[in-house]
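Note that one protein chain is taken out, while the other chains of the complex remain in position.
Chain lettering (A and B) follows the sequence in which the chains are written, and residue indices restart at 1 in each chain.
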Amino acid sequence: MEILTGNELMSGATVYLDRDGNWVEDLQRARVFLKEETEVRDAAIAATKKTLRINSLEIEAVTLRDGLILPDRIRERIRADGPTAPRFDRQHLDRDGHVSI
Amino acid sequence: MAMASLAFAPPKHDKLRALGIMALNGMFDEMDGVAVLRQAVADLLPGDIAIVSSFGADSSVLLHMVAEVDRALPVYFLETGKHFAETLAYVETLKAHLGLSNIRWLRPDPKDIARFDPRGDLWETDPDSCCHIRKTEPLDAELTGYGGWITGRKRYQTSERGVLPHFELTSDDRIKVNPLAYFSDTDVNAYKVAHGLPEHPLFAKGYKSIGCAPCTTIVAEGEDPRAGRWRGLNKKECGIHFDFNGAIAKPVATVEKNLFRDGAFIADPFRAWSEGDDLASVRYTHIPLKLFLENRDAVLGNPHPNGLLVSPGDRIEDAAADLGRFASIAVSFPGFNDGRGYSTARLIAERYRYQGELRAVGDVLMDQVPLMRRCGITAFVVTHAATRKALESGHLTTVNLFYQPVGVTEVPVGTRPFLRRAAEAETV
């Protein structure tokens, strides 16, 4: 299973593509793409690239555990929550940070 | 006939009007140029049509037909200032012989000449621009007053004109009339003989298609007659024939003006080297450095203007002694982040004191152009739209204060510390 993630242009904030085609802050709202959905996923990537508003676009492998999305890589978990040391809140989107495809 | 009303149709591409014009094309005998002309002058566009004549080798035929229909029809002659003396004399000869009473001479705007061609050699470096200021500009101003015009173009003249009809509708809704569309070389000569028309003085000397003197050479036996025009350049139509519509012969010379030089985009007289080109005979071609080094003698023996292409990794040192032989050197930037070309350019401009055109080709983007200029590059082949826009508008954001002495144009400013240079007024 995979999700799409990137950094929003204005704030640089970590964002995820949700089921409605919006790029949102909350990892748990991310759309999970199944193995057989690579075409949909790639179409979403292409549509996102066209917006020019999401940078560092990546496909991340995730696992569902108790209904929660858990990224396989530690790096992704840190991206979702913010730095662990010193502990800082993650970056948030500004009002003009909404991107959708 | 219904056609007459078409002349008053709204100035918009109307399907009916287009169909009407197409229909006209089937109505006349292929060889009956006079009937075609009469239809146009008397019926289709009365008082609203003119002819442009080059007074070249074949012009007498069409002018004779014009005289048959209406001696007072406006006949425009483009006095480019570059004609053979024989051509100017020939204008008077035909005028007298045919009784043409309304020949109008069009001259280029002296301001354009002063600005774009002060040395009179624009034809050599940029023939399209030369045609533009000497032909297209003066003619456009006149022709907007007419609903149509008569040309002497013929199908046989070049392969691009293979499907030329008697009547064409142009994209700006004018009508072009081509009475000689179906005439062959033989037909033209037969017509001249049959009507006892005086020859252009140069025709007997081997000139078959005569334009401005610098761009016309003798055509060899069996060669395409227009091969003598703009020989060596990738250019076959001059600007005044550009305006075609739809399926009708599309001129090759819709050369994009993507060479930025001296403050403007111009058509590029040069072309890239391509597989199968002959080193000994190519013209206006950028020959790759490696090929040049391997075939130095052949290239140096080539009498035509050519350029040199220097790619990243090439050692320009190896060609240092021969750089002056080339009319243009192209420094290749295969990716904007490949900075090798900057060193190459500085060596060419500063160390080898190369005086010709030094151009950047490849991934040429607006944010790198200022750096390229500082390294001695004077011309840019640009395909990136935003870069093109920025160059055209002169809006390149850059830092015009320089800490390093680089290039041959940067000058010290007053008492600034020794290293510093500020840009002279933007010169490129």
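By our rule, a contact is a pair of C-beta atoms (placed from the backbone, for glycine too) under 8 Å apart; a residue touches a chain by one contact, two chains touch by 3 or more.
One rule holds for everything that comes next: contacts and distances are computed from a predicted model.
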Name under which UniProt lists the unshown chain, selected from "Penicillin-binding protein 2", "Branched-chain amino acid transport system permease protein", "Sarcosine oxidase subunit delta" or "Nitrite/sulfite reductase": "Nitrite/sulfite reductase"
Where the missing chain touches subunit A, by residue: 7, 9-14, 52, 55-56, 72-75, 78-79, 82-86, 88, 90-91, 94
Absent chain, residues of subunit B that touch it: 312, 336-340, 342-344, 346, 351, 365, 367-368, 370-372, 374-375, 386, 397-407, 416-420, 422
